[in-house]
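This is the structure I want to talk about, given as C-alpha cells.
Excluded from the complex is one protein chain; the other protein chains are retained at their positions.
Note that the chains are named A and B in the order they appear, and that numbering of residues resets to 1 at the start of each chain.
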Amino acid sequence: MLTDYGYEDTYVAQVKAVLISLCPTCEILDLTHGVPPQNVRSGAYLLATATPYLPEGTIIVAVVDPGVGTARRAVAVRGVRHAYIAPDNGLLSLALRDDPPQCAVALDNPRYHLSEVSATFHGRDLFAPCAAHMANGVPIERLGTPIEATTLVSLPDIEPEFRKGVVRCKPLHIDHFGNVVFNLRRDRFETLHRGTGAAVVLIGKDAHETPLPWVRTFGEVEWGAPLAYWGSNGYLEVAVNGGSAARTLGIDNDSLLEVRVAR
Amino acid sequence: MLTDYGYEDTYVAQVKAVLISLCPTCEILDLTHGVPPQNVRSGAYLLATATPYLPEGTIIVAVVDPGVGTARRAVAVRGVRHAYIAPDNGLLSLALRDDPPQCAVALDNPRYHLSEVSATFHGRDLFAPCAAHMANGVPIERLGTPIEATTLVSLPDIEPEFRKGVVRCKPLHIDHFGNVVFNLRRDRFETLHRGTGAAVVLIGKDAHETPLPWVRTFGEVEWGAPLAYWGSNGYLEVAVNGGSAARTLGIDNDSLLEVRVAR
Partner (left out) sequence: MLTDYGYEDTYVAQVKAVLISLCPTCEILDLTHGVPPQNVRSGAYLLATATPYLPEGTIIVAVVDPGVGTARRAVAVRGVRHAYIAPDNGLLSLALRDDPPQCAVALDNPRYHLSEVSATFHGRDLFAPCAAHMANGVPIERLGTPIEATTLVSLPDIEPEFRKGVVRCKPLHIDHFGNVVFNLRRDRFETLHRGTGAAVVLIGKDAHETPLPWVRTFGEVEWGAPLAYWGSNGYLEVAVNGGSAARTLGIDNDSLLEVRVAR
C-alpha cells in the first residue's frame, strides 16, 4: 500500500480492514502513507523507489487521488513483476517505466466493489476489494473492461530536458531529511555522458545560480555544506550535510537544477 | 490498537512487545496512533470509523488517557461484534452506539496485569496484558469486577442540537487533509428531513456566517473552493477542494455549523 492518507486518521486502517476481511491470508506491507496530500508526482516517485525491492508478484494498491469521485478512471495493471491498482492519474508512470504493462483494465465491474461505494473514499470501497479479490485468485480480466496500456495517463516532466551540454532537471520529491530528488537518472546520464566531467548548478527563483560540489557521499563535504550526489534510488539528489537542503537552499517543487557537461 | 502515542517514541512498540510476548499468535492492526494528544473526542470518532470494517470478534485496545494514574476506571466491554479495552472516559462512546455493550468489567484483577504497573503507562502495563489474555481465551469476566454498561462515561455533544428547522452541529474531528467532520450523521438526518432542501452555514468566531455549497464530491466545486458533503464515514464534512478547510476557513474545535432546513 502507498497512499497520501497520513497517519492521523483511520483511512489506512479501514482499507486494511477491508483487505483482511476479504482475504484473511494476505500480508500487507506499508510503502508509505505519508505522500504529501494529493501530490501525485511525489507519489509516483516514491512508488517507483520501492517496487524493485518487493518480492515478485506483489499486488500494489496506490492511492493519491485528487480526482476521486470524478470521471477519472480507476485501473488495474499487470506488469512483468507486479500488479498495480490505482487511479489513472499518472501515479503509476514511473513504476511502469521499469515494469512494462502486459495488461490493463478499468475497474468498472461492481461485483468486485463494496456494496456501497462512497464518492470520496475509493481506497476502501473500490481499490481494496479489487486487490483482495486479485489476491484470492480472481484474474485481472474479470475486474473490468480491458483498456490499452498506451492510454494510461503519464505525468509531465518525469525526464529532464537534454540540450547541448546542459541537462535541465526538475524536482521529483523532497524527502524526510530535506534532501531533494531531481528527475535525472544515473543510468540514463552515464549512457549519454560517460567519462565526461560535469558541474551541477542550482537555479534559484531570481535565476541566482549556486554551484554545488558533486560528490559520492555526505562525509566528503563540511557539516552544514550543500552537496549533489547520486542518491540510493539512482537519481541525482541535492542535500545539506547534517541539515535540510530544501530549507537551507530554499528549494521547492518549482526549482531547477542544471548539469553542465564539460567539453 | 488506537492510541494518541504518536510515532516518534516506542510507546506503541512497548505495548505490541507485551502483546506478542503474552500471545505470540495474535495479529495486530494499527487503527491509528496519531489521535491528537489527549483528545478523547477525536479518538472516539476515529475509533467508530474503523470498527464497522474490522472482522467480527476483534479485540480493540484504545488508549487516549489524560486521566492515567487517577481514579478513572479501566474497563473491558464486550459488544455484539467486538471486545474493547480502554480507559472509561468516553473514548468508547461512539463505537458502542453501533455495537451495544453486552457485558462490562473494571480491569481490577492484578493477576492479568504486568507484575509492576507504572502510574503513567497503563497501555503497556494493564491494557496490553488484559488484551493478550483475552486473545488467549480468558473470559472477560475474569479480568475484573462486573459493572453496569449504563455507568460507562459518555462524551458530551456527540449528537447535534435539533431545533425547529435548524440542526446545530459541532466538530468531531479535523482530519489529515484539513477536512472537518461534524457530529451530524447522514442516516439520522435523512430520517428526520427526507426530501427537504437544506442550506449549510458555517458560523465563525465573530458570528460571521459563511454559506457552503452542499454537494456530492470535491469535483463539483472549483479548485480552492469550500464545500459541504456527506463524508465516507457517514457524517457531514466541510472541506476545501485541493486545500485545508481547517486552515482556509479558520475552523477549530469550537466552531459551529448550522444546517437550515427549507420549509
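Heads up, the rule we're going with is that contacts are C-beta pairs under 8 Å (C-beta built on N, C-alpha and C of every residue); 3 or more make two chains touch, one makes a residue touch a chain.
All values reported here derive from a predicted model rather than from experimental measurement.
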Option from A:65, A:175 or A:258 whose C-beta touches the chain left out: A:175
Full-complex contact with the absent chain, from A:70, A:102, A:154 or A:217: A:217
In subunit A, positions touching the absent partner: 2, 7, 29-36, 46-47, 49-50, 53-55, 173, 175-177, 216-219, 229, 231-232, 242
Chain not shown, touching residues in subunit B: 5-14, 16-18, 20-21, 24, 37-38, 66-70, 118-121, 124-125
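By our rule, only the chains that are shown with their structure count from here on.
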Subunit A-subunit B separation of Cα centroids, rounded to whole Å: 32
